[in-house]
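The block that comes next holds chain A.
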Amino acid sequence: MKKTIAMVTIFAIILSLAGCGRSSNKTPVIGISQYGEHASLDNCREGFIQGLKDSGLVENEDYVIDYQNAGFDDSIATQIAQNFSAKNVALMCGIATPAAIACFAAAEDKDIPVIFSAITDPVKAKLDKGNITGTSDKLPVDAQLELIRRLQPEAKTIGILYTTSEPNSVSSIAEYQEKAPQYGFTIEALGVTQQSEVTLAADSLIAKGVDCFSNLTDNNVVGVLSSVLEKTNEAGIPVYGSEVEQVKIGCVASAGIDYYELGRQTGIMAAKILKGEATAAEMPYETISDFNYYINSVAISEMGIKVPADIAEKAIESGNQ
Partner candidate 1 sequence: MSNFLDLVVGTITQGLIYALLSYGVYITYRILDFPDLTVDGSFPLGAAVTAVLLTKGLNPYLTLPVAMAVGALAGLVTGLIHVKLKVRDLLASIITMTSLFSINLQIAGSNLAIERATDTIFTAAPTMALLGSMSLIYRKLVVSLILAVFFKLILDLYFNTQSGLLLRAVGDNTTLVTTLAKDKGSVKILGLVIANTLVALSGAVVCHEQRAFSSTMGTGQVVFGLATVIIGTTLFKNLNFVKGTTAVMIGSVLYKACIQVSISLGLPANLLKLVSSVLFLVILVLGNRRKSEVNTSA
Partner candidate 2 sequence: MLELKNIVKVYNPGTITEMCIFQGFNLTVADGDFLSIVGSNGSGKTSLLNIICGSIPVEGGEVLINGEDVTRIKEFKRYEKIGRVYQNPAMGSCPNLTLLENISLADNKGKKFGLKKGINKARKDYYQEQLSILGLGLEDKLEVKMGSLSGGQRQAAALIMATLTPIDFLILDEHTAALDPKTAETIMELTDKVIREKKLTAIMVTHNLRYAVEYGNRLIMMDKGHIVMEKTGAEKEATTVNDVLHIFNEISIECGN
């Protein structure tokens, strides 16, 4: 019995030290909850931090960052958000849908403002109303379709892999299917339920004879992109990425958003909230409208694709890994 009491006491001391130590200073804390480690999400976070600086705020004077990573675990995301709430952070930043949802739930009690980033469909995630705002990485589908049409004038079908449980992916597929005919394409969309099924699904699309693949910002698919590229490269089918990191890995090109920019835009919005210029409730979420052309010259030439001059001019070479 004594040992139990000792243990509980030590425990309580640790918790209190941990809890109190951080909030003894009055500088506003920004709690960043990132769902998991992922090139795009990391870029997003770094951009966010830069965005705060670009707004004229000074770290450790005007704000302090508390960054937590949930390791793709929903219940850990929950406890991270609770931690932020208990600490009375000035602002919670949720990067990726599950982290943002957890933050929004934990923020309800004290009405702490929440800002999110890298969420494709904030409406579906019910994060569009309330003391919450942020940026959406809605895919520039039109730009991507146009790019593919310009680079592959003869192509007819585009294959797309996606995870059926991802609302972001589901809405993107719907948009692709809506807009594809305008560019003379038909979409072959194949859904999987988990990451282990992705490469098999890729085989299936290749067998169907699609002219190219296009990626969404689907975590599962992007996670095994290298394996997918192995197969498509062998079959001579080009894959168009949804953002720069994928082009670096080996996709031929992308009309994609820059996650760093997305994050920076989010950081600027966050700064406004911190400065008191606006509340999260007042700010509607923003969708990044700018996109860039990213090209992987090596991959493109291997596919025998000729890049039209005007695109080549604007494109950012992203061939290195």
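Going forward, a contact is a pair of C-beta atoms (placed from the backbone, for glycine too) under 8 Å apart; a residue touches a chain by one contact, two chains touch by 3 or more; residues count from 1.
These made the cut because all candidates are chains of the complex that A comes from, given by their letters.
Please read these numbers as outputs of a predicted model, since none were measured by experiment.
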- Task: Going by the contact definition at the top, pick out the neighbour of chain A in this complex from 1 or 2.
- Result: 1
- Show which residues of chain A lie in contact with candidate 1 when the two form their complex. 1, 3-4, 7, 11, 14-16, 18-20, 22-23, 34, 37, 66-69, 71-76, 78-80, 82-83, 85-88, 97-98, 101-102, 104-106, 108-110, 124-127, 129-130, 164-167, 170, 193-194
